[in-house]
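Shown here: the complex without one of its protein chains, the others still in place.
Naming follows writing order (A, B and C), and every chain is counted from residue 1.
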Amino acid sequence: MIIIMRADSTEADIEGVLERLDDSGYGHHISRGEERTIIGAIGAPDGEKDTAAGQLSVLPGVERVVPILKTYKLISREHHPRPKPVMIGPAQVGGGHLAVMAGPCSVEGHDQMVQTARAVKDAGACALRGGAYKPRSSPYDFQGLGVEGLEHLAAAREETGLPIVTEVMDVRQVEGVAEIADCMQIGARNMQNYGLLKECGGAGKPVMLKRGFASTVEEWLKAAEYIAAAGAQDIILCERGIRTFETGTRFTLDLGAIALARRETFLPIVADPSHATGVASLVLPMALASTAAGADGLLIEVHPRPDQALSDGPQSLTPAAFSDLMREVRKVAEAVGMTV
Amino acid sequence: MIIIMRADSTEADIEGVLERLDDSGYGHHISRGEERTIIGAIGAPDGEKDTAAGQLSVLPGVERVVPILKTYKLISREHHPRPKPVMIGPAQVGGGHLAVMAGPCSVEGHDQMVQTARAVKDAGACALRGGAYKPRSSPYDFQGLGVEGLEHLAAAREETGLPIVTEVMDVRQVEGVAEIADCMQIGARNMQNYGLLKECGGAGKPVMLKRGFASTVEEWLKAAEYIAAAGAQDIILCERGIRTFETGTRFTLDLGAIALARRETFLPIVADPSHATGVASLVLPMALASTAAGADGLLIEVHPRPDQALSDGPQSLTPAAFSDLMREVRKVAEAVGMTV
Amino acid sequence: MIIIMRADSTEADIEGVLERLDDSGYGHHISRGEERTIIGAIGAPDGEKDTAAGQLSVLPGVERVVPILKTYKLISREHHPRPKPVMIGPAQVGGGHLAVMAGPCSVEGHDQMVQTARAVKDAGACALRGGAYKPRSSPYDFQGLGVEGLEHLAAAREETGLPIVTEVMDVRQVEGVAEIADCMQIGARNMQNYGLLKECGGAGKPVMLKRGFASTVEEWLKAAEYIAAAGAQDIILCERGIRTFETGTRFTLDLGAIALARRETFLPIVADPSHATGVASLVLPMALASTAAGADGLLIEVHPRPDQALSDGPQSLTPAAFSDLMREVRKVAEAVGMTV
Partner (left out) sequence: MIIIMRADSTEADIEGVLERLDDSGYGHHISRGEERTIIGAIGAPDGEKDTAAGQLSVLPGVERVVPILKTYKLISREHHPRPKPVMIGPAQVGGGHLAVMAGPCSVEGHDQMVQTARAVKDAGACALRGGAYKPRSSPYDFQGLGVEGLEHLAAAREETGLPIVTEVMDVRQVEGVAEIADCMQIGARNMQNYGLLKECGGAGKPVMLKRGFASTVEEWLKAAEYIAAAGAQDIILCERGIRTFETGTRFTLDLGAIALARRETFLPIVADPSHATGVASLVLPMALASTAAGADGLLIEVHPRPDQALSDGPQSLTPAAFSDLMREVRKVAEAVGMTV
């Protein structure tokens, strides 16, 4: 940490800060400029913590405290310097392979799932996605099939061999979902549901963590650190759009965040252009853009009949449109040196 | 709903929409303008649902679908036309009484709680706030005292008679918190944790729902509807700042949202200027502004020693500063016709 | 500035930074921590500039550069420690007096202006506002009466004695507006129109600078510094709402920004709840909140017939509603120790 003293701080103020640093086990370094005195805190005893920064910032004469070190470790490049792929069942995410995970927003029935699974597999998807538990803004909308939905997912895997990615919304669902899913997805609304992060981290299955729609990249990485600290080795990050003032698209896909997070962590990072745009006709260009930006995979919503989907029809592709998308995605993936 | 057809839509497209409306039990009305045909859907069979709008929007020739009706009912003014106060133990929130709830961010020990409770009661607070379970961005920061924290809260109530408002983060904590708290708080990060909303709604205690920091007023009201639909009668809304591009304050307190929500719902609405600003010196002006804007209450963070607080020290007031704040708040409350 | 070196930076990297500082006339101080080396740059020769920070940040081994000093001076509290009122003609803005400036969005005709001026004066306004030049999102909307509008403003002043606040959009209008207006307003869209800032700063009349709807408080203050550097002594800041994800109001009135800017500058700061909310029924609560938050004045849109206004009808108050507002505003102003 660096402590910047106010222009009108006194020697006693500076002494107060130094004593506090000393009490907390920090060394220090003082730099007295013409306009400001600056104190560097050295050797945080067990990592630099937000708590210490907060406490120092309210001492007399302190203008502000600038943190220097990151508070995530297990998922950082300093911990593991090179990108590391994650396996979802037989499907590899990361390591030069673009993993396309496709399927409907909601699991709606056995036939819908098996039919969709076959179609997306034929087109080149490597995993099946679909929600048995659905977070919905209104209590009067379809809330998902729950356990029955998990069974339809398992049946579709049985038929096609595609591994399953599905969302878990509640700590009480973790055990049941972990039993069936190949990868447990934590949704954007739950990115800071810390109980859920910990439970999923300890469930023994890969976890896909969607970025909260108003969370910074740093908060996203800290949330992943919760999962890692709970024991998970296999974590995938997913950028799915952030909330901005623009209302022409549902969210704003933040591809810069993928490039930014890539520098910080070795975890694979995928993109979800379907939720980000909310508009079927924008999914293709944003899928291509995500691939070119360096995403390790894509989540694409596919529904056999978008006009009958119980959720997210407007952003769902038909199997035919998905097949076209895969053809285009392959070309861009090759152009950036990846295989699909 | 209103369905706006594209300029190049065909008669067959229009027929397709009408058939779909008919199948779904809606009547309709067509308005053929020079540039656009517009179809009004009449008499939604069981309320206008997002699902129907989504499905219609992907039919051929449809440009967009404009929802007309609100999807919240139980908490709306149409359901109960006049504002309705909520009791937290002996303390009234709403109905012309400004309820000030004060206390530390985190419960840190027995003495801290009893001392703070006495101080805030003396200054005029009507309820004690403090977190036993703490949502923290980093897994390495203080996570709260848990059950022991609840006991300190109960002890402070015993000593002072102040009712308790405390956060519940996880469905597994609901039963324990409901047993002790006079009001269960759902934090901003959990505003769309639907399992938690439902559990709290069924727990038989008043619930305070903080607005998600990237949630619209409409989403906030829909989240409250979840709680109401689960059985709760006594719900308090709390505006605590939204995330914007401005970094000079921690969040941006959106007082317009209080005025806006007021028109829609009969629920009391309070403001949390401490979390919104994140800066102790800005809490007073924002507390006064909240009061003038028509808030039914205030949440104020008070800590006997902000420089030793385990969380949120920078925004905590000392008991002396809180006492000053109460004096100023009373004047503004009277000016807008409220009692404290 | 503080230069934070990367964990893997070399001695040569550090040397490179020190040499550059030396070449630029800075002294330095090095602090070698266990995980990071930190270099403090001391004694910026002619103020700390963004340019120097940018250049240093791309030197090898540099992780980031943290600026320490503010780049605004003339408008800062360090330059003039206490708030300083500004006179608009006979009306005082700041110094414990709440200045209410009211009138229509657009000047539409002689009778409209005189009638409105009389009404707002009777209700207690101290200045008349109205736009002769109107920035409009669409080229097909009413663009203002221009010079003719200025004449109507002057006529209304003649009749009522109220000084005039009116917008200048273009450097070519500055001379003409300065001749007639008592205060020249720079609108939110032009907050970073630097040519206009400089011209207005040199025109010899007080300038009201609206905050850009996506500008930080720091950028707002830097824009005011442009005006001051061009020679203006009398500058008023105006918070008029920022753009956020919330669409229920037109903008989000950021009252925390008033409190924040207040700490930094001695300039008076007023609020515009009409543009911020865009909804007439929300203007009253936000006017009260602005007053309680410490605003030195209010801009309120008033139109004799909002349903015939050529711009901003939805947010305009009738003279009767404005009169009610003034009655409520007075009470809150008194509660916070101000006169109206």
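Rule of thumb we're sticking to: contacts are C-beta pairs under 8 Å (C-beta built on N, C-alpha and C of every residue); 3 or more make two chains touch, one makes a residue touch a chain.
This structure is a prediction, so every number in the text was calculated from the model and none was measured.
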item: Options C:78, C:151 or C:170, residue touching the unrepresented chain; value: C:170
item: Residue among A:282, A:298 or A:325 that touches the chain left out of view; value: A:282
item: Chain C residues touching the omitted chain (full complex); value: 20, 47, 49-51, 54-59, 71-72, 135-142, 169-172, 189-190, 192-196, 212-214, 219, 222-223, 225-226, 229, 243, 280, 306-314, 316
item: For chain A, residues in touch with the removed chain; value: 214, 216-218, 242, 244-249, 252-260, 263, 276-277, 279, 281-282, 285-286, 288-294, 328, 331-332, 334-336
item: Residues belonging to chain B that touch the chain removed from view; value: 2, 4, 7, 29, 31, 33-36, 38, 40, 42-43, 66, 68-69, 78, 214, 243-245, 247
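Everything below uses one rule, namely that only the chains that are shown with their structure count from here on.
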item: Central chain of the complex, centres being mean CA coordinates; value: B
item: For chain A paired with chain C, centre-to-centre distance based on mean C-alpha positions, whole Å; value: 38
item: Junction residues of chain B - those touching two or more other chains; value: 214
